[in-house]
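Excluded from the complex is one protein chain; the other protein chains are retained at their positions.
A and B label the chains in the order they appear, each numbered from 1.
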Amino acid sequence: MILKRRLFWMVAILIAVAAIVIPLVSSNYMLRVVNITMITYICVLSMFIVFGMAGQISFAQAGFWGVGAYITAILTVKLQLSPVIAIFASVLGTGLIAAILGLALFRLHGHYFGFSTIGVVMILNGLFQNWKPVTGGADGIGGIPAFGIGSWEFTSEMNNFHLILVIVVAVSIITYIVQRSALGRSFMAIRDNEIAAKCMGVNSYKTKIIAFTLAAMYCGIAGSLFAFLTSYISATTFTFPQSALYLVMLMLGGYNTLAGPVVGTLLLMLLPEWFRFLQEYILLIYGLGVMVLMVVMPDGLIGGGKKAYESIRKRGWAKQPSNDIG
Amino acid sequence: MKKWLAVLVIFMFIVPLLAGCSSQKAGDDKAAPIKIGVVTSMTGERALTGQYTKNGVLMAIEDINAQGGINGRKLEAVFEDDNGNDAGAVNAYNKLSGSGVSVILGPIYSNMDLAISPSIKKAEIPTLVMGSSNDLAKQKNQWMFQARTADAISATALAKYAANNLKLKKIAILHETDNFASGAAAVAKKTLEDMGNPPVLVESYNGGDKDFTPVLAKIKASGADGVLAWSQQVEAGLIMKQIKSLDLNIALIGSNSYITKIAIDLAKENAENVYSVADYVATTPLAKGADFAKRYKEKYKIDSEFNSAMNYDATTLAAEALKKAGSTDKNAVRQAMAAIKDFVGVSTTFTFDENNVGGTSVWIVQTKNGVPQVIEAVKGR
Partner (left out) sequence: MVLQLIIAGLAMGIVYGLVAMGFVLIFRAVGVVNFAQGEFLMIGGFFSYTLTAQLGLPMGAALGVCALIMGLFGIFFHFLTYWPLRKSWDITVIISTIGASIALKEIATLLWGPAPLGVDPIVPGLAKFSTVSIEWQFILTIGIAALLMGGVFMLLERTYLGHILQATAQDQYAAALIGIPVVVATGLTFAISALITGVGGLLLAPIFFVTTTMGGITGLKAFAAVIIGGFGSVHGAIIGGILIGFVDTFSGAYISSTYRDAIVFLCLILALIVRPQGIFGEKIAEKV
């Protein structure tokens, strides 16, 4: 219990420090990278909910991210509605679409559901790319205004940073609460053994739809934030490889704990910036790196890190054979 | 507890990372080299154009520095990779705008140019983009300069040549769904309609398609006697090949891609007699262009093509503006750029109008014996 409270304060202080320090030391460019990283983190959290907790692999998340972005773009640019309405509409709209899709697709079991989500993201991408009157087709939608509440506008990179940070914290807290709630436990029950879960009274069909919808709503808000941040969106961003990227980030970080998405996203978004000078070789290193990390640490960095920590602890920090049992 | 330790550790090495990449202002140290930034595709599907872009820029810089640089200061280029997509282009642009460059060269893909337009407005750095879409002028972005002849001119030229010179009566239009091709096709369609010769069919396809039988079969069935096409290079090669495979022996007048070396190499004998509207060909009758073609071949051992030519021109335009401005102050450079008139490049002559559109003419070209030959020039303004 004391540990939990200490943990809470550690995290809170960390976030407060981050909120103040990061905008001060970073260039505008790096701040943009951080913002995009945080938006990506929200999408990886969505993957954490639908796959890490509920065990349903979904490649549709990038499609939902796009839905959120396009809803915001269309409402603010074509219908001139306020950004606040747009952000709510994005969350609810994406959730609604996911719920409807879930109703149809969760009749499929196991990996077949996953395959259908590949179809979903490809169809969504097709719509973004070709439905000219609504999504602008290949032209995309530009001129998206900055987010604003009343007369308070979030135009600068730093404003966006604070806005996105607030949402990131909120979403993380929600995820934390869900993880420890009965709903979260039913997700994990389905992941671990669906038949047993059903025997215990979990309505797996309904619960899976809830997980899918919640995850999609995360992507919806991430999409909305993305539209406000970049003020121009096009279909080429919301693709199947992007969904695969979220999955990779989740697995690399660790699918079992809330810290996993944090680590995975930070690593895969920020390391490439550090290694930008490698230019053409970055993607190659990324691909090979993923392959190697899966072999070396199949539980992700958090899981693997824990194992390494445990084994060092057991051995004692000094490299002598230990005599005790522990 | 331990997992958050891991998070803390990672956080610890992030802060120095962020701090290390702090902003730099364009230095006005009188002796230091002036830097221009270039957003280009070094990875991803468009990595080839990236290589050509680099060639063009570096050759221009060599020429400029050999002639004394910018008022005595040397010119240098900084390249950033856009990964071949819009989001990457924005990223690359933002990286460059914070790194002390005085002018930036944007991508040749209109979609990417639209994507970076907001960043250009924010950064307020004079940027030369090389997309040909008419939508770029509509952005009303005073910091963005279109160093290319817009589709308003080239698409119209294509349509007029087909109807007037080739006397085609039943014209079909085929285009990719990206912004450049869609926009150009729309302009051509309107031109044909205004001439009383509306297209019999307008078909589009997605980039990356390999088999064009559905659209080509439809064109064949419509009885068209000519096709106007806007594509990228690989698709252009495939289309030229498949048109012949389907026994569709009608005139084909295409966009720039249709007379690039890649498309011609891929289509081989099927590229013969295909017409195109091009910003630049290696066989250009322009003295400056021919000289460029010769020196490029000597330097790089491969033939020049429009990517390298456009970027050569953009670099020399940037140098011209920097010279005229006499400093790297962004407002001075912007004004100097906007004032450029009748600047002879290797591709065309540049005069920036009130919407910062620069190119003034294009070439009508036909492939003969595997080599594009210029037939005539079309001056837009």
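Structural remarks
We take it that a contact is a pair of C-beta atoms (placed from the backbone, for glycine too) under 8 Å apart; a residue touches a chain by one contact, two chains touch by 3 or more.
These numbers come from a predicted model, not from an experiment.
When the omitted chain is restored, the residue from A:Leu14, A:Ile57 or A:Leu267 that touches it is A:Ile57.
Of B:Gln233, B:Asn256 or B:Thr328, it is B:Gln233 that touches the chain left out of the display.
Note on the undisplayed chain: of the listed residues A:Arg6, A:Lys78 or A:Arg107, the one touching it is A:Arg107.
Checked against the full complex, the one of A:Met10, A:Leu81, A:Leu127 or A:Val169 touching the unshown chain is A:Leu127.
Screening A:Ile118, A:Ala146 or A:Ile174 for touch with the missing chain picks out A:Ile118.
What chain B contributes to its contact with the hidden chain is residues 43, 45-48, 50-51, 177, 203-206, 208-211, 213-215, 217-218, 220-221, 233-234, 237-238, 245-247, 262, 265-266, 268. If you put the missing chain back, the residues of chain A touching it would be 57, 104-105, 107-112, 115-116, 118-120, 122-123, 125-127, 129-130, 195, 198, 240, 244, 247-248, 251, 280-281, 283-284, 286-291, 294-295, 298.
Just so it is clear, only the chains that are shown with their structure count from here on.
Averaged Cα coordinates give chain A a centre that lies 35 Å from the centre of chain B. Chain A meets chain B in the complex at residues 3, 7, 10-11, 14, 18, 21-22, 25-30, 32-34, 36, 129-130, 137-140, 142, 230-232, 234, 236-237, 254, 257, 259, 262-263, 266-267, 270, 273-274, 276, 279-280, 282-283, 301-302, 305-306, 309.
On the chain B side of its complex with chain A, the touching residues are 1-4, 6-8, 10-11, 14-15, 17-19, 21-23, 42-43, 47, 81, 85-87, 90-91, 94-95, 97-99, 111, 114-115, 117-118, 135, 139, 177-179, 182, 206.
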